[in-house]
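The structure under discussion appears below in the form of structure tokens.
One chain of protein is taken out of this complex; the other chains stay put.
Read from first to last, the chains carry the letters A and B; within each, the first residue is number 1.
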Amino acid sequence: MIDTIAPAAAPVTRKAARPPRGGGPGRSVPFFVVPFGVLFLLFYLLPIGYAIVQSLYVVRRTGTFGPATEVFGGLTQYRQVFADGPFWQSVLRVFAFGVVQVPIMLGLALVLALLLDSGLVTGKRFFRLAFFVPYAIPGVVAAIMWGFLYSPSLSPLKPVTSAVDLLSADLVLWSMANVVTWVYVGYNMLIIYSALLAIPAEVYEAARLDGAGQFRIAWSIKIPLVMPALVLTTVFSIIGTLQLLAEPQVFRSFSSAVTSTYTPNLTVYSTSSIPNFHLAAAFSVVLALTTFVLSFAFLRVTQRRGAL
Amino acid sequence: MRTTLRALSATLVCALSLTACSSGSGGDAGPAAGPASACAPSSAGPVTLTFTTWIPKIEEVVAAWNAKNPNIQVKVQTGPNGNGGTYQNFFNQLKAGNAPDLGQIEYDALPGFRVQDGLFNLGACDIVAKAKDQFIPWTWGQVTLGDASGVYGVPQDSGPMALFYRADLFEKNGIPVPKTWDEYAAAAEKVRAAGGYITNFSQSDINQFAGFAWQAGGRWFSNDGQQWTVNLTDDKTKKVADYWQNLISKKLVSTVPPWTTEWDNAYNSGQAWTWISAVWGANSIASGAPKTTGKWRVAEMPQWSAGEKSAGNWGGSSTAVFKSSKHPYEAAQFALWLNTSEEALGLLNEKANLYPATTAGTSLPALAKGVAFYGDQKIYETFATAATQVAPDFTWGPTMTATYTNASDGFKAAVSGKGTLTDALTAAQASTIKTLKSQAIPVKE
Partner (left out) sequence: MRENLLSRTAAMLVMAVCTVYFLVPVWWLFVGATKSSEQFTGTGALWFADFRLFDNIGDLLAYRDGVFLRWMANSLAYTCGAALLGTLLAAMCGYALAKYRFRGREVLFNVVLSGVLVPATALALPLFLMFSKIDATNTFWAVFLPSLVNPFGVYLARVYASSSVPDELLEAARIDGSGEVRTFFKVSTKLMFPALVTIFLFHFVAVWNNFLLPLIMLSNERLFPVTLGLFTWNTQVNQLPQLRGLVIVGSLLSITPLVVAFLLLQRFWRSGLGAGAVK
């Protein structure tokens, strides 16, 4: 029943979808959307709203041990955020990190997904599992594991780790990038791979009949068809990079170059441990806005190019 | 985009009402229906107390109490240690009004809780006031905040410091065991010449460094009732900082990040020859450096002048009662039993390696034995002496988490060759003052 040629041109035709006839399909939208929506409202939006409101408050106190009262302070906390030099240095730092690490990670994920889908590889099941396992390893053991692997004296890669100080101020950011890549290549690869699985085989038949090789098929057919998935993984990665927390915390325990304000989210964490929730909330809001600007800019650029 | 903003602001309005509810209930001071500051027995009926702590095997100690006190039953809740998330949870719970009755709080964290008005003044309980003499005086000082009648915890354990050293290596190389810091520096040169490091300087154990400053007479925080004074760079502390900076600059100490397998390895492979640490460190070395069993001994901490008798302290915690507790009297009774009765102290020492804060506790039978790892030396005698040599007037600030983090950031730079320890302390002082001001805590500029 399906036109075998249509799917190849699908991205173009699907974008010009006809509006629903009558009120029929539209009526069931609430059924699909409300369950998730309610939970999202409760557990994400309301807490975010609370944090935003709290960021507008200041603490007033009497005496050296006097009890505190919360008073509306307007943008006082934000003034402190914008005056915080190390915070903005950390923003630049994660930006530099992202510009290098995200393309490498996603490029590798794409290549591996294409290879797995190409039929050139035997033992697909094993490789899929092998690439997935890093993502499954719990964070609690990461510090011990990477502390060991990067150790100048105990690492199995001792020739490298003792010759070059991978944990020094110049290199630690890239050692961290290595860990993040290691964890998330498999994750992103599986997202892209799932998108590749959705492409019907008939699409390739036509190309193969025309004599196209694997590389040509990958370049001209597969990649354009998984572009939405690629855009998505890029947006996730941008968000994840700006919110980098777990890996810096892990590295803090064994590297002298990682301070408590190394990434913006680490600053949020350190501030809320004092505890200074109002200031931490202000940092979070500013970080969220920065992430918002960058991810929306990226989405706008890709939408203009017609990728979604 | 406009509709999105409208949707988001609608959410904000909802959240505003949520905030109004929670901050209307008295801000940070817990629920409105709290007890008065009097400490009287609760009216009739059995009482159940909740106690959050991270002491290993604490359930066995509490079970002993529960067996004998059917009318005051204590329910233990365990979790990560204070800085691993439990202190944060306490703060959240205080704000929500559902904090437990009792909590374990280390000495350096107590002022932080006091400042959030989260603690019940146990000084109002006469049973607590009467117990004061059972404790080693400086530990009582650690839990007294503000004026002398403000007692905010019952001291539980302490961490008097001493010198753990590789007796075999010192003997083999003909280096005398240092008794003063000058001797220690001289020994450091000889140790380095023999291929080892005298010790590993910790870039993140700021409370160990505080112990050094404490021994030398440095006083980082003081509180005259009107405002706090922050002085991380007073003369004595500067002396200590310059001393260690000298050792770092001359590369006479290793600077491996502590508490890592690499650090364990440094001790296990004989790279590091001493560790100036607290009494609980005895177990850390024994577990982290098993290959070196029998080769370590314990001596008094090096002194600044020959014949001086002063020790520092690293660690130690108290049992505090939270302000929202509905049964402060019973909680105080339990806290006192836990930290003064011979039965409880014996169990705490046996199961969790805690070193008691009471004068009687330092002569527990378990502490009179020789320890095999240390060549059967009766190491606890040294610590008992050290426990009497800790100065009683070292005050912690109300935002120690921030101070530790800031100082550690600077220490990390110093061990990498960028700046000195004194620079780090100066920066940490400025940061601490800024943190206090942003919490509206009065502080001298």
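One rule holds in what follows: contacts are C-beta pairs under 8 Å (C-beta built on N, C-alpha and C of every residue); 3 or more make two chains touch, one makes a residue touch a chain.
Remember, predicted model here, so these are calculated numbers, not experimental data.
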item	value
Touching partners, among the displayed chains, of the absent chain	A, B
Contact residue for the chain not shown (choose from B:P80, B:G370 or B:P392)	B:P80
Contact with the hidden chain (one of A:L46, A:A169 or A:A212)	A:L46
Hidden partner chain, residues of chain A it touches	1-3, 6-7, 10, 14, 17, 19-20, 24-29, 31-33, 35-37, 39-40, 42-48, 50-51, 108, 111-112, 115, 117-118, 120-122, 125, 127-141, 143-146, 148-149, 154-156, 182, 185-187, 190-191, 193-202, 213-214, 225, 228-229, 232, 235-236, 239, 243, 245, 265, 268-269, 272, 277, 280-281, 284-285, 287-289, 291-292, 295
Hidden partner chain, residues of chain B it touches	1, 3-4, 7-8, 18, 21-22, 52, 54, 56, 77-81, 83-85, 88-89, 92-93, 95-98, 100, 259, 261, 264-265, 268, 280, 283-284, 287-288, 290-291, 352-353
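Here is the rule we use: only the chains that are shown with their structure count from here on.
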item	value
Chain A and chain B, separation of their C-alpha mean positions in angstrom	38
Residue ranges of chain A in contact with chain B within the complex	41, 45-50, 52-54, 57-61, 63-65, 67-70, 80, 144, 147-148, 151-154, 168-169, 253-261, 270, 272-276, 279
Chain A partner contacts - residues on chain B that touch it in the complex	11-12, 14-16, 18-19, 23, 27-29, 87-88, 91, 111, 114-117, 145-146, 203, 223-228, 255, 257, 259-262, 265, 398-399, 401-402, 405-406, 408-409, 412-413, 415-416, 418, 435, 438-442
